[in-house]
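What you see is the complex with one protein chain gone and the rest in place.
Order of writing sets the labels: A, B and C. Residues in every chain begin at 1.
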Amino acid sequence: MIDKAIDGAAAAVADIHDGASVMIGGFGTAGMPDELIDALIARGVGDLTIINNNAGNGEHGVAALIREGRVRKIVCSFPRQSDSHHFDAAYRAGKIELELVPQGNLAARIQAAGAGLGAIFTPTGYGTLLAEGKEVREIDGKHYVLEYPIHADFALIKAHKGDRWGNLVFRKTARNFGPIMAMAAKTTIAQVAQIVPLGDLDPEVVVTPGIFVQRVVPIVSDNIAIAA
Amino acid sequence: MIDKAIDGAAAAVADIHDGASVMIGGFGTAGMPDELIDALIARGVGDLTIINNNAGNGEHGVAALIREGRVRKIVCSFPRQSDSHHFDAAYRAGKIELELVPQGNLAARIQAAGAGLGAIFTPTGYGTLLAEGKEVREIDGKHYVLEYPIHADFALIKAHKGDRWGNLVFRKTARNFGPIMAMAAKTTIAQVAQIVPLGDLDPEVVVTPGIFVQRVVPIVSDNIAIAA
Amino acid sequence: MNRLNRDQMAARVARDIPEGAYVNLGIGLPTKVANYLPAEREIFLQSENGLLGMGPAPAPGEEDWELINAGKQAVTLLTGGCFFHHADSFAMMRGGHLDICVLGAFQVSTTGDLANWHTGAPDAIPAVGGAMDLAIGAKQTFVMMELLTKQGESKLVEECTYPLTGLGCVSRVYTDLAVFDVGPDGASVIEMVEGLTIEELQRVTGLNLNFSKSVEAA
Partner (left out) sequence: MNRLNRDQMAARVARDIPEGAYVNLGIGLPTKVANYLPAEREIFLQSENGLLGMGPAPAPGEEDWELINAGKQAVTLLTGGCFFHHADSFAMMRGGHLDICVLGAFQVSTTGDLANWHTGAPDAIPAVGGAMDLAIGAKQTFVMMELLTKQGESKLVEECTYPLTGLGCVSRVYTDLAVFDVGPDGASVIEMVEGLTIEELQRVTGLNLNFSKSVEAA
């Protein structure tokens, strides 16, 4: 019997190694796998490449990873936030590498990785600083920039419900990067508010099929109300 | 008030013009918008480019369009079927142009069109007849073929339920090409077994958001059982 | 001169958004446009983080922090709205499915180039978010900004000096003093506030402006 459920965030991230590339879902607080990030911090590995939309704020999550000096490089669209002082300090001190990617290219490159494409021509960013040095091409009168897929060793995401086969559903705008990161990482670890019996998730309604998920960790967060 | 519901297949396809490119959903009988195709045949326009996974079989649907001489070109992955004699005859007589596309590239090119990409490097077909004359590139030790998006003037698809904003849900494997064709065509016309009041479709469960659908036509087919 | 305040600018933009339009309102000033869309007009607001059919802010205490907008504020979902993932959300933009996108700007050129993501200051930490995708994706990109900086320099310019967000992507610019169409043929003034003259607008912008017939007649 296949059971991808795993007990506790620490066990779920126990093989994330120094130098790993780690996608982290979430946009704002929605979909942020806080408990998995905490477990990753507790694990103590470093030299990580983090792929997330932001670069953390305040003292928890991605900001705490950066504060603890665990992040060699961050790939994101919007590092500057109201309270991103740990990133700001590390960046100004030259202690962290930043790859700044327009948000839609970030999503498209993650999706391309999951879909096995070698590269994509995207119109976003053409003619801007963020396309400097990149291959460009005119196709049917429009200009495009060649962008490469973003793969990762691990993805840490947060879903609403999961089952033992790894099928996932999400809740509202907490869906965001979760489904595409699950497809782009070698090992996807999903924290869910609830593990339900196989068959409880309507087959029409599964957003992320279990094939894209290797581990499901039930974690009841107290900061988000859970709807039925 | 926005109401995309339209009464009758004939009215729904009334602006499909000579020379139009038309995507038609469906894989086998599942998801095939039979009544919309019948209305298109009745409309009498020709010189069409049809994008579908197959090239029709028997005497109805895409096969009938071909039989009536309405199709200048077909883009598909698998024209040869048990009973594809209308395509076979037209093809051998040089009366129809065939662009043969591996099924996954067909899906990826349709998706690329909907997503506004200019081109994609795909591994499928590399080193085969179907990549002859196409640009190829080695990326990270793997070989890829450059493929371009497939856009269309119209998409005819079949969904399970829709609402007046054009939100759609599908049923089982009738989903197939519907959601991606809806995104790739300028005008998407969806026949649905049932139009439901706005709000009846769970926002977590909508597969095709209404932005991708211009017309919704309620058509009760008698050959498919309709589940609740 | 009846210079428009920010709410009046938002109301002016809202007037040009027709029923049935799919619209993304950028962070900051453009967010205000939502307050002036008439309730009887069905308009679909998209949020880049995977939401179509965005409704107003919830009542205090009713926030659901898994239902937020691009500015990470709590919002609501209209009946008929739906959720989707980030790749689909940006396909919606990049694929040309949105009718209108309203953005703020540092500068817009008369040919429609947009600069709104980065001042180019050497010590600034760059951050782009969805700006570049939004700028080039929608069928029409509207900009909403004060025409002049605090120092009195025109933000509508011959050529942007700030780093670009997108090339030739803006079609219309709404300001506190005038409304401009911009594009390959340069800038045309299609509306001015009461009390402003053609000569004065030429002077403060320092631009070679075209004026639509209705503006000239006014």
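Remarks
Just so we're on the same page, a contact is a pair of C-beta atoms (placed from the backbone, for glycine too) under 8 Å apart; a residue touches a chain by one contact, two chains touch by 3 or more.
The model shown is predicted, which means the values in this text are computed figures rather than measured ones.
Note on the chain not shown: across the whole complex it touches A, B. Only one residue from B:8, B:69 or B:127 touches the chain missing from this view: B:127. Contact with the chain not shown here comes from a single listed residue; of A:26, A:114 or A:178, that residue is A:114.
Per the touch definition above, the residue from B:105, B:188 or B:214 contacting the chain not shown is B:105.
Chain A meets the missing chain through residues 1-2, 111, 113-117, 163-165, 167, 183, 198-199, 201, 203-204, 206, 209-212. Within the entire complex, the positions of chain B that touch the omitted partner chain are 27-31, 77-80, 87-88, 91-92, 98, 100-105, 107-108, 110-111, 122-130, 143, 170-180, 207, 223-225.
Assume only the chains that are shown with their structure count from here on.
Per-chain Cα centroids separate chain B from chain C by 35 Å. Chain A and chain B have CA centres that are 32 Å apart.
Among the residues of chain B, those in touch with two or more other chains are 115-117, 203-204. Counting only residues that touch two or more partner chains, chain C has 77, 83-84, 87, 90-91, 93-94, 137.
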